[in-house]
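Read the structure below first, then the notes.
Of the protein chains in this complex, one is absent; all others appear in place.
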């Protein structure tokens, strides 16, 4: 399940639902990305998506993860719009027979979502707003999987 | 927070509570281990702990993870007693500024919990019960961090 | 009636996020020329390296024919979430 939401969400009920009824799963890894205040430097984060296109691109990438790590299931929920510090931005969960695959797939999906997924990010801080391009670190993260 | 419980638990509310009020965290990784039915081979898993000793040993290891990965926080909840297929056995959550540290610390804690933590595991299957010793794979997992 | 969408910093530069053109230009290159004639700064920004184009939600690398109901989106470098 891949979805975008402009409403705040709580990762807990998503994890509960994802873990339910899995007598043959064994391993569920999850990642929750939270907006950081950066000591007051960032007041509001704004994420823009291209509805339809963004989900489709993420979905196509998720299929590569499902195959590569032999996942039983995965879930991606991504916040868009204006996000305050401490609020969840993204939740990813992966289900596999064994924990190595679940961890690696979750890590892989996050590297993609943080570096190449079709979002445009604006930070509103004390000195105004600025568009953010991916950091060199994000490109290095995704390059690990080549 | 490190705790053992002989009652079934839901990982969702644990994750919700762990993520709350974290304006400077950024990254929360979690892992939920579920009991596997193994296609009917395992009916019930039974985990024995040494109350007090088990928490203390896990706590000492958790401190090494906290330092090694510069964690802001961590949570470990481990089920003991009889566990049916599909039920959560273990929940680990880690909080850090950046996702690499959160993922690695969660992975590291799980490798320890699955191979060296003071639990004794009995599998009750169709052919009776047997005590389980750690698998070679678990020893290899923990050896990665040396 | 073609639908034109701008994302990220492109909509800040243009001052709009979405517009419709009637009639639709015949080709993507005609659309680029039309937008650049209206707003030189936008024309330059759309031609900058790293700006991708999605035609009916599919990325296209080169020039392409537009249909009367095409949706054309200009996508600056994606930042991830």
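Each chain gets a letter, A, B and C, in the order it is written, and its residues are counted from 1.
FYI, contacts are C-beta pairs under 8 Å (C-beta built on N, C-alpha and C of every residue); 3 or more make two chains touch, one makes a residue touch a chain.
Since this is a predicted model, take the numbers as computed values, not measurements.
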{"item": "Among the chains presented, those that the missing one touches", "value": "B"}
{"item": "Hidden-chain contact residue, picked from the options B:22, B:36, B:78 or B:100", "value": "B:78"}
{"item": "In subunit B, positions touching the absent partner", "value": "33, 47-48, 50, 52-53, 56, 78-79, 89-90, 112-122, 131-134, 138"}
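In this text, only the chains that are shown with their structure count from here on.
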{"item": "Category of the chain touch graph - line, ring, star, complete, other", "value": "line"}
{"item": "Maximum centroid distance from subunit C, chain identifier (CA atoms)", "value": "B"}
{"item": "Separation of subunit A from subunit C, taking each centre as the mean of its C-alpha atoms, in whole Å", "value": "27"}
{"item": "Mean-CA-position distance for subunit C and subunit B (Å)", "value": "50"}
